[in-house]
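Note that one protein chain of the assembly has been removed; the remaining protein chains are unaltered in position.
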Amino acid sequence: MRVRRSNFLAVTFAAVLACTATRAALAQEQEALPPQQHWSFAGPFGQYDKAQLQRGFKVYREVCATCHSLKLIAFRNLADPGGPGFTEAQAAAIAAEYKVTDGPNDQGEMFQRAGRLADYFPPPFANDQAARAALGGGLPPDMSVLAKARGIERGFPWFIFDAFTQYQEDGPDYIHGILVGYTDPPPGFTLPPGGQYNKYFPGHAIAMPKPLNDGQVEYTDGTPTTVDQYGRDVAAFLMWAAEPTLDARKRLGFQVFAFLIVLTGLLYFTKKRVWHDVLHRSEPLESRPPA
Amino acid sequence: MSGQSVYKPQSPFMQWLERRLPIASLVHSSMIAYPTPRNLNYWWTFGGILTFMLGVQIVTGIVLAMHYTPHVDYAFNSVESIMRDVNYGWLLRYLHANGASFFFVAVYIHMARGMYYGSYKEPREVLWILGVILFLLMVATGFMGYVLPWGQMSFWAATVITNLFSALPWVGDPIVTWLWGGYAVGNPTLNRFYSLHYLLPFVIAGVVVLHIWALHMVGQNNPTGVEPKTDKDTVAFTPYATAKDAFFIGLFCIFYAWFVFYIPNYLGHSDNYIVANPGQTPTHIVPEWYYLPFYAILRAIPNKLLGVIALGGSIVILAFLPWLDTSRVRSANYRPMFRQFLFIFFAVVIGLGYLGSQPPEGGYVIAARILTAYYFIFFIVILPLLGLLEKTKRLPNSISESVLRHGTPAGAAAPPPSGAKA
Partner (left out) sequence: MTTISAAEPSRRDFLLVATASVAAVGAAATLVPLIAQMNPDASTIAAGAPVDVDLAPIAEGQIVKVFWRSQPIFIFHRSKKDIALAQQVDWQSLRDPAPDSARVKSGHEQWLVLIGICTHLGCIPLAHQGNYDGWFCPCHGSQYDSSGRIRQGPAPLNLPLPPYQFVSDTTIRIGETGKA
């Protein structure tokens, strides 16, 4: 089908309409988007950086775990391939540092015991209501899939490009943005009671007080102990928590792609071979009586 | 059709079977020797792609069902358990979720091909209507499937869409309660959606059999819209169409793999990774991308009942296409005015899809109303008038003539002089 100018205009008509409307909507309030970070696990050959995941886990344990649960992660996951790279013994030792609720025992009571590999990270609060009561009404979300439960709306035409650049790291970008985004509110902005101003939080008033300060968590590998670094490390850890099979997925993806390209190529040449006689007759066609 | 080879069983076992269940000759006559127009282009491979995707969805769905728990307290975590603990569970889940999207990509292209080449016209009206029924079944299956992970979007999409039925006068509210099995979307709703989501794909498979049967009764359409006249116009389905279908399925799988392995959550919404909370509505409720055009039409109409009618009507009107389009010429290749209006229609549908993803405010609402108006005017006004007023191009006398006319294939003799181009 030849592309006619009128048809081209028709398709452009809808696109221009959409663009103008978007620009109009965005002009109303300039939402600052969290800056894109460089992630080791981005792109077709991306992989988690084990050292970063361990640092992020340290930040989670020492800071975030006070309020945020990680209920879908088990201690054994710390030793899984594609993860922070603890050995099973190290993971078991980490598990033993926690107290988990078990029971009922023969007296009918629930009791605490040391964690085992099969146990999941125990939540800091027994339930949502206990969390709200302890924190003045706010509910810290569970962080098991948080990195996939948050996204950044980039609008047209960025969402088209993102399909080609494989941008799937908007969750970690958002988390990092929140952690570094605590600033003084701009003049004229009224903070609701109990809220803190955050540049990247939708509506700019977040219930969580600034969780991180420089030097708060000690790193043993010499990595700078800045809020920016903490933000990136814990965001990477949370991305692993949300998507622990990422390494395996991208690795298998490469193999599947290579296979499919070879197979499709072979199928193409097979098609060409099959159709050769029909497409390249050496005699003019004549009407034949039915066989 | 004459000239088609007939299956003759060779081995004693096949002769024994053929007398009792002639399945081998059925496969032979419908998939091997079956005469197919020789000029089909790659837009005709999407029927095969759809069958392939139906198979993928059924197989991945059945294995996922071995691990999923359809209870409001366990559903979300069971999906996460599939992603984390089940061997290759992440792969099966991403194949199924992205498979639904690619199923719809294929069906939209398949429908667009039908609209462009007039495949809905006489004698293919029933074939087309069966297709509309298949599309409706797909819409229902996809909707219920999306509820199963029990995320925020799952729950609120279920609430919004089931609430649409309350627009019906008198019977609306009882119907909604009946659908819910309770006073709101809840566990009974989830359970019945799971049961029906498992059932409908097999209903789809059954209607696909009818669809292919109806197709074989009348034969494929082709890019000229001129029916095959002699056996020069056709080739055997195997290996010719099979080879093309296989190649394009391979190509389709490459695009599918791109999404499954590298951007598996691109087509989804991050809010669905938040557990369903009946007490908190997400800021913007959006359906999956394949429902966006219809969602935009629903929201464009300011009246609740008329919006629901417009939503249903936008799909049901497709069933009347064979009678709304009054032209005797099938293929848009020979209908220049229809072609332009059709391309505008495609652009309008894409535009509506974009608008469906945006909040219903300001300029978006006006745009959605304009595009919705075009959508219905296209079917109700433009198509009937075009058939009467349009000046079509001259059709080729036959398929083989059109194949010869479009350039001389290498090694062939020169086409007959100017007589054929009159």
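In this document, chain identifiers A and B correspond to the written order of the chains, with residue numbering beginning at 1 in each.
By definition in this document, contacts are C-beta pairs under 8 Å (C-beta built on N, C-alpha and C of every residue); 3 or more make two chains touch, one makes a residue touch a chain.
On a predicted model such as this, the values are computed, not experimentally measured, just so you know.
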- Considering the complete assembly, the absent chain touches shown chains A, B
- Task: May I ask which residue of A:50, A:71, A:116 or A:199 touches the chain that does not appear here?
- Result: A:116
- Task: Quick one: say which of A:32, A:191 or A:262 touches the chain that got left out.
- Result: A:262
- Residue among B:70, B:89 or B:287 that touches the chain left out of view: B:89
- Item | Of B:21, B:66 or B:388, the residue in touch with the unshown chain | B:66
- Message: Give me the chain B residues in contact with the hidden chain, please.
- Response: 59, 63, 66-67, 81, 84-89, 91-92
- So that we can see where the missing chain sits, which residues of chain A does it touch? 74, 76, 80, 116-118, 259, 262-263, 266-267, 269-270, 273, 276-277, 280-283
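Everything below uses one rule, namely that only the chains that are shown with their structure count from here on.
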- Quick one: chain A and chain B, Cα centre-to-centre, how many Å? 31
- Note on the structure: Residue positions on chain B within touch of chain A in the complex are 2-3, 38, 77, 80, 83-84, 90-91, 94, 230-232, 235, 239-240, 243-244, 246-247, 250-251, 253-254, 257-258, 260-266, 269-271, 273-274, 283, 333, 339-340, 343-344, 346-348, 350-351, 354-355, 358-359, 361-364, 367, 371, 400, 404, 409-413, 416
- Touching residues on chain A, where the partner in the complex is chain B: 1, 4, 6-7, 10-11, 13-15, 17-18, 20-22, 24-25, 44, 72, 77, 141, 144-145, 148-151, 156, 162-163, 166-168, 170-171, 202, 242, 244-245, 248-250, 252-253, 256-257, 260-261, 263-264, 267-268, 270-271, 274-275, 278-285, 287-288, 290-291
